[in-house]
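For this view, one protein chain was removed and the others were kept in their places.
As written, the chains take the letters A and B, and residue 1 is the first residue of each chain.
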Amino acid sequence: MSVEIPYNVDERSDTGLYNAKLGVWLFLASEVMLFGALFSSYILLRTGDPGFMTIPHEIAEHLHVEHGALWSDQLSVPLAFLNTLVLIFSSVTMVLSWAALRLKDFGKFKLWMGLTNLCALGFMVIKAIEYNAKFSHDLLPSSGNFLAIYFTLTGLHGLHVIGGLVVNGYLWGPGSKMWKTEPERFTNRVEVAGLYWHFVDLVWIFLFPSLYLL
Amino acid sequence: MSVLETHAEEADDHGHEHHEEGFLRKYVFSQDHKVIGIQYGLTALCFMLFGFFLMLLMRWQLAYPGQPIPIVGGLLGDANAPGGIMLPEFYNQLGAMHGTIMVFLAVVPLAVGAFGNYVVPLQIGAPDMAFPKLNMMSYWVYAVGGIVMFASFFVPGGAANSGWTSYPPLSVTATTGQTWWLVGMVFLITSSLLGSVNFIVTIVQLRVKGLTWMRLPFFVWSQLVTAFLLLLAFPPLEAAGFFQLLDRVAGTSFFMPSGLVVSGEVVEAAGGGSPLLWQHLFWFLAHPEVYVLILPALGIVAEVIANNTRKPLWGYKSMVYAIGFLGFMSFIVWAHHMFMTGMGTTLSNFFQITTMIISIPSVVVLSALFISLWGGSIRFNTPMLFALAFLPMFGIGGLTGLPLGLAPTDIHLHDTYYVIGHFHYVVAPGTIFALFAGIYYWFPKMTGRKMNEMLGKLHFYPSFIAINCIFMPMFIQGLAGVSRRLYDGGMQYSHAQPVLEWNQFMSIAAFSLAVFQIPFVINLFWSAKKGKKVGANHWQATTLEWSAAPSPPIAHGNFEKTPVVYRGPYEYSPPEHPRGFMPQNATSAEGDS
Partner (left out) sequence: MSGHSVEEIRQETRKYWVVFLALVVLTAVTVWVSYLDLSPGMAVFVAMVVACVKGGLVAGVFMHLISERQAIYSILIMTVVFFIVLMVGPIFARWGGTGVAL
């Protein structure tokens, strides 16, 4: 049995916030520091080792590329470019699903949220294709530090995508029942989930050039 | 929300009220911050006892190296202590786990998880924390992390043995226990992150009417700053933890340099990694972490001193600004733990300067607390004794930090017993004494009974003497150059010979300290059942947990009526009522002395 907590749905006047909104921004702040640490490590490792971007001889032979070839050439820019567009599109559909609820249009909400989830799935499928392309050539995190960073950064990001997909899937599916009983609270939930989802998109916006283009 | 829906909810609530909450729901998976606070408290105290026991084992070895450990020697197993004689490998496990357990499983969960959880909602007039379910999850994730850490002693090779600092490449090539340590840390960090979000939202959003920022009890301020430190400083360690896990389990080389040779064998790894990267990420957390260790203690001491001097805190505003500044600065001093890593002078200068600057807010707070005593009608009850002792102990801890924060002197003192003396002074007779003060102080609120004063004094005085006898000689040993983490306490080194005799002295003091915790344990459990019953405001205090809630507070919602605040937190002996006090929510003065 739980107690009635103030400002769960209504905003507190001096902060202009309801609890979960402040909560999710704080959580995102901690996530900035988490991904920040990963980026910082990438920078430190890459600038600390002159051979960071170069594929070692044995592996270059195995891959049938010339000696001195760079790891970044092993990544597919077109696939990642596509993935970037997918994620950006999912960001728009996410915010539109929230706007639909504010316009009291549940049908539109279902549409936009459904699209968001499809995009998320699509992102993971493309990611799986990318990963498989590496694994099938015996390219693992242990093969070299660039790949180690690549897999860790994209892997953690991917886990965040899956997490968002689970939450958004719940809100689209069984969780949407709350629209009938507590529409404002439900709208807030979608807003909060949206903030998280946009953050996931934001991380990718920095990940993409850092790993694939530079 | 429509009127119909509100009533439907109320009817639902009434419906639920008719069901008796099952034992599991009420005591195990509770969402009530008070129950969760006590869960944290009891769990943390158990871990503190365990960590204390690990230290006793170490101190036996240091005093009597190579001698069979009495009583428990035979129980430790042949892998750790064949014939009861401690192996160096086991000593290393004890060292690494004593630190880990005390910091992450005992002190912080007690200071933040227990006291923060229990007291903060009450002090701000809230019915509970902002996210009760999240609160419950925080506790259980901590508990799982704790179990993982404890279980690591029983895996082949034993627990983590690369220091609580887990520096690679040693930690990457260490036994299985290190992997368990990393997994345990991921759980603990997650618990901490969930908790810190909860604390900040609660304090920002759930303050009652009239409770403006500058009317907050100092304890709440200290918990707010602490929560921000945990929120922003822990994630880099989580990242580092993942990296080290991958290095150990997936063969990556984040921290593994090229061409590493261990025990004559070339390590099979791609190389190109940086051991220093771990140190940066680790200390980025671990420095703010030490302020996490001290801030709640400062908060508790402030409450107890204001209450037992019967006058307002001197310099409340300065104290608030000081800890805000302290919190900010704590993020930019971390590399003073790394002066010996070949750092360039420019950056070394930067970190020395920031480290010197960060000592200022601590001095402000300590001075304000000292000055608060001036002219007070001091009541020397047990919580006050611990709070008073905290002040000079924290002073010694802080002062001994100065030569460590300056690179030239740190060259001589780094990794010696001087460091161990320094940080133990701040945490042991510092924070832990403050936590004892908190237990004696808030026990009446939690149970409606008081703890026994005689047993309390029997706990305090000998503990105070013993604890100083343990840690003061460490400065002597450190100045002589005795390194830390030596399983024989320096016996093999000629420069340690003149100061070796202190080992026995310190160990006997440690065993004595153990004995005098017994009155505390007896007091805690006996008083909970048989202690003298007391009213809602046993200490005649001004803050809301005392003046607006019964002892113990109402199970769901804390207060019979939501309080409204009219004044600051420490209106003791106000001019219009010189022998009384004005609680924050009162419309007229109370008390008579």
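Keep this in mind: contacts are C-beta pairs under 8 Å (C-beta built on N, C-alpha and C of every residue); 3 or more make two chains touch, one makes a residue touch a chain.
Keep in mind the model is a prediction, meaning the values are calculated, not measured.
A.B. asks: Which listed residue (A:29, A:124 or A:140) would be found touching the missing chain in the intact complex?
C.D. replies: Per the contact definition at the top, the residue touching the missing chain is A:29.
A.B. asks: Among B:284, B:316, B:425 or B:443, which residue is in touch with the absent chain?
C.D. replies: B:284
A.B. asks: Contact with the hidden chain only, please: which chain B residues?
C.D. replies: Those residues of chain B that touch the unshown chain are 204, 228, 232, 236, 257, 274-277, 280, 284, 328, 331-332, 334-335, 338, 341-347.
A.B. asks: Can you list where chain A touches the absent chain?
C.D. replies: Considering the whole complex, chain A reaches the absent chain at 9-11, 15-18, 22, 25-26, 29, 32-33, 36-37, 39-40, 43-44, 47-50, 77, 81, 84-85, 88-89, 91-92, 94-96, 99, 102-103, 184, 187-188, 194-195, 198-199, 201-202, 205-206, 208-210, 213-214.
Just so we're on the same page, only the chains that are shown with their structure count from here on.
A.B. asks: For chain A and chain B, what's the span in angstrom between their mean Cα positions?
C.D. replies: Centres of chain A and chain B (C-alpha means) sit 34 Å apart.
A.B. asks: Residue numbers of chain B touching chain A in their complex, please.
C.D. replies: Within the complex, chain B contacts chain A at residues 1, 5, 13, 16-17, 21, 25, 31-32, 126-128, 130-133, 193, 196-198, 200-201, 204-206, 231-236, 238-240, 242-243, 246, 250-254, 258, 269-270, 272-274, 277, 280-281, 284, 556-557.
A.B. asks: Which positions of chain A touch chain B when the two form their complex?
C.D. replies: Counting only chain A, the residues touching chain B are 1-7, 9, 12, 15, 17, 19, 22-23, 26-27, 29-31, 33-34, 36-38, 40-41, 44-45, 48-49, 51-52, 56, 140-145, 148-149, 152, 156, 181-182, 184.
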